[in-house]
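Structure below; questions to follow.
A single protein chain has been omitted from the complex, and every remaining protein chain is retained in its original position.
By letter and in written order, the chains are A and B; residue numbering begins at 1 in each of them.
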Amino acid sequence: MSDVASGVANVPAREALSQPGAAAVVRLAAPWLALAVAFAILPAIFTSGSALTMLSLMGIMIVFALSYNMLLGETGLLSFGHAVYYGLGGFLAVHAMNTIIHDRLPIPLPLIPLVGGFSGLLFGIIFGSVSTRRAGTAFAMISLGLGELVASSSLILRGFFGGEEGVSTNRTKLLHVFGLNFGPQIQVYYLIAGWCLLCMIAMYALTRTPFGRMCNAVRENPERAQFVGYNPRMVRFIAFSLAGLFAGIAGALAAVNFELVNSSEVGAGQSGLVLLAAYIGGIGSFIGPVIGAVLVTWLEVMLSDVTDVWQLYFGLLFIGMVMFAPNGIAGLIMMHAPLWQARAYRPMLRLALVYLVALAPALVLLAGLILFTEMTYHLSVKATEGTTISVFHIAVDAASAKSWAAAAILIAGGFWLFRMTWPVVGAAWHEAFAQARGAGSVK
Amino acid sequence: MTAPAIELVDLHKNFGATQIIRGVSLSVPAGQRHAIIGPNGAGKSTLFNLISGRFTPTSGTVRLNGEDVTGLPPHVINRRGLSRSFQVTNIFPRLSVWENIRCAVLWSLGYKYAFWRGIEALPDVRARTEAILESIELINRRRVQAGVLAYAEQRALEIGITIAGGAGIILLDEPSAGMSVAEAARAVALIRKVSEGRTLIMIEHDMGVVFDLADRISVLVYGQIIASDIPARIKQDRAVQTAYLGTAA
Partner (left out) sequence: MLELVTISTLNGVLYGMLLFLMASGLTLIFSMMGVLNFAHASFYMLGAFFGFQISQIVGFWPAFFIAPVLVGGIGALVERYGLRHVHRHGPVAELLFTFGLAFVIEEVVQMIWGKAPVDYRVPALLDFSAFTAFSTNYPAYKMFELLTAIAIFAVLLAVLTRTRVGLIIQASLTHSHMVAMLGHNVPRVFMLVFGVGTGLAAVAGVIAGPALVTQSNMAGLLGPILFVIVVVGGLGSLAGAFLASLLIGLVQTFAVSINLSVADVLGGIGVAPPAGGPLFDLWNVTVAQIAPIIPYLLLVLILIFRPTGLMGTREH
């Protein structure tokens, strides 16, 4: 967790503070300024309309996933119902927007995420007072139950949830400021990017407070936390409420982006998605969920165009990560951190080469699995559409034995070759670390 | 006359039908170093759990500085000035040594659940953490992940976490368990240093440590205190000898 990093990071930061004020402030603020600049120029690099939409979605997901990690990564609370605060934030935001439009209130669009935040905080407190009575597995099940409760209520409270169609609004009808009506996507992108940056800074700052540190302590050893004077339940309750606040902001941003909120935003699917994003990115660091949010959003948009069973691939990717890389992508990157810190660049390059070599059979194996899956899908459900499908832009006849034989060969051959590379990768890894230890100051 | 630091009045604890603590009464005045010894299974750790709030007594009263704390949750008792260590090392394994101690000083410095103040900007937190680390001689290991420390270092960290909050009453559960003679001697010196001016109650098996440190010894056998006196007299007490050796020496 960033506690290992932070154990290291704490000391440099401490030393930074003992330097003259200006230098310290610059060092702390530099990464955020760089991020702000990056957010600002991204639309200039990715100019298409669909890219802009995807960037907007990524911004929303980053806030949502980071809020989720306040629970799981920081405090050890596994929630299956976090979308409740996201969705309710969206609903309250959309109702607020409609009320503002109807009553011509002088409230501009950029302030709407505050409504989402308020909603998230409110419901976080209400449901959190009940949820945080238990921890661990029980908490996870309770979050699931509460999520279902709210999702099912959406069919009953039709006035608030708008029934099956949901509630819609028009973001251009609010008070215009600086001549912006937020009709074009580019304006919405900058709104989202601004709020995303704000939330990122806020959530990062939270980890560097006494409360944030105790969240980690409660995650590690709740009993010990009691015996140093902290009530673990109170720590969890506050974490839960604050996580709800930021989820609500994300939900409001989504409401602004889509101009529509429906009951699927509070449902199990949305809760599962943010869990996936945070976990795949890596719950052990602050940047993990950011990586996960970007990746999952990209996959979701790209894959759903290419194949109908993209959710299956998601699930398999998730299981694969749980089994083989439980610290996520960020964790995999962090494993190499000692090499970087020891400036062992040569060994790192060599290691990267070995990875590439091992990647080839892995890709063959993957291709075989995809072929198998797509063919099965087409034969069973889509049989009426004929048996020819297009996999990687190659026409394949799902009914012919040759295709199945090809899949079998790809899978078996790919797996066998891949297996052969494992000892090579292992050896290269140890080699790289040994060299780094010899060369520099690897711990 | 000031109230004793710890007062136990006819404490009982049953687990189902099994009686573990069967009527323990004890009074430890402030500033005393008190050792609790006894054969395995006597209920010593259970007694600590009752005092520190981890278990609720079946009957009886626990008083801290004169106030009734029976049945209060551990964090409340801790806030009232009692801190304890554990027989099986109970630290924050994936946090660094520095973080472990820092978490232990936060409440006593009054920061509570503050999520609006940056922790790096709190000089008293940093100063106190450094001081504790110096006293347990782990200042050079402050960046190491607590879970990978050597055993004796983890025990020292455990003691550090226990005293970091500045509690006036300290309970140490077998602090020198599993240590070599040299390590135990260092632990004793540390304990003597940190318990200066505080009340110390200690569970120990190492008689050398006990007789070295304790002002007073109580002997717990089958959930009851069979003797409570100064070390010299405990050594000669027949009931104690019988309990430990089976026959009178």
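Following the convention adopted for this analysis, contacts are C-beta pairs under 8 Å (C-beta built on N, C-alpha and C of every residue); 3 or more make two chains touch, one makes a residue touch a chain.
Just so you know, these numbers come straight off a predicted model, no measurement behind them.
Asks: Considering the full assembly, with which of the depicted chains is the omitted chain in contact?
Replies: Taking every chain of the complex into account, the missing one touches A.
Asks: For a quick check of understanding: of A:A23, A:A38, A:A138 or A:V306, which residue touches the chain that isn't displayed?
Replies: Residue touching the absent chain, from the options given: A:A138.
Asks: In the full complex, which of A:R104, A:R158 or A:R343 touches the chain missing from this view?
Replies: Here the residue in touch with the unshown chain is A:R158.
Asks: Using the document's definition of touch, tell me which of A:G87, A:G248 or A:G272 contacts the absent chain.
Replies: A:G272
Asks: What residues on chain A make contact with the chain left out of this view?
Replies: Touch set of chain A with respect to the missing chain: 72, 76, 78, 80, 130-131, 133-138, 140-142, 144-149, 152-153, 156-160, 223, 268, 272, 275, 279, 309, 311-312, 314-316, 318-319, 322-323, 326, 373, 376-377, 380-381.
By our rule, only the chains that are shown with their structure count from here on.
Asks: Can you work out the whole-Å distance between the CA centroids of chain A and chain B?
Replies: Roughly 43 Å separates the two chain centres.
Asks: Any idea which chain B residues touch chain A in the complex?
Replies: 52, 54, 73-75, 78-79, 83-84, 90-99, 102-104, 106-108, 111-122, 125-126, 142-145, 161, 164-165
Asks: Can you tell me which positions in chain A touch chain B when the two form their complex?
Replies: 1, 3-4, 6-8, 10-11, 13-14, 17, 205-206, 208-214, 216-217, 220-221, 223-232, 234-235, 238, 242
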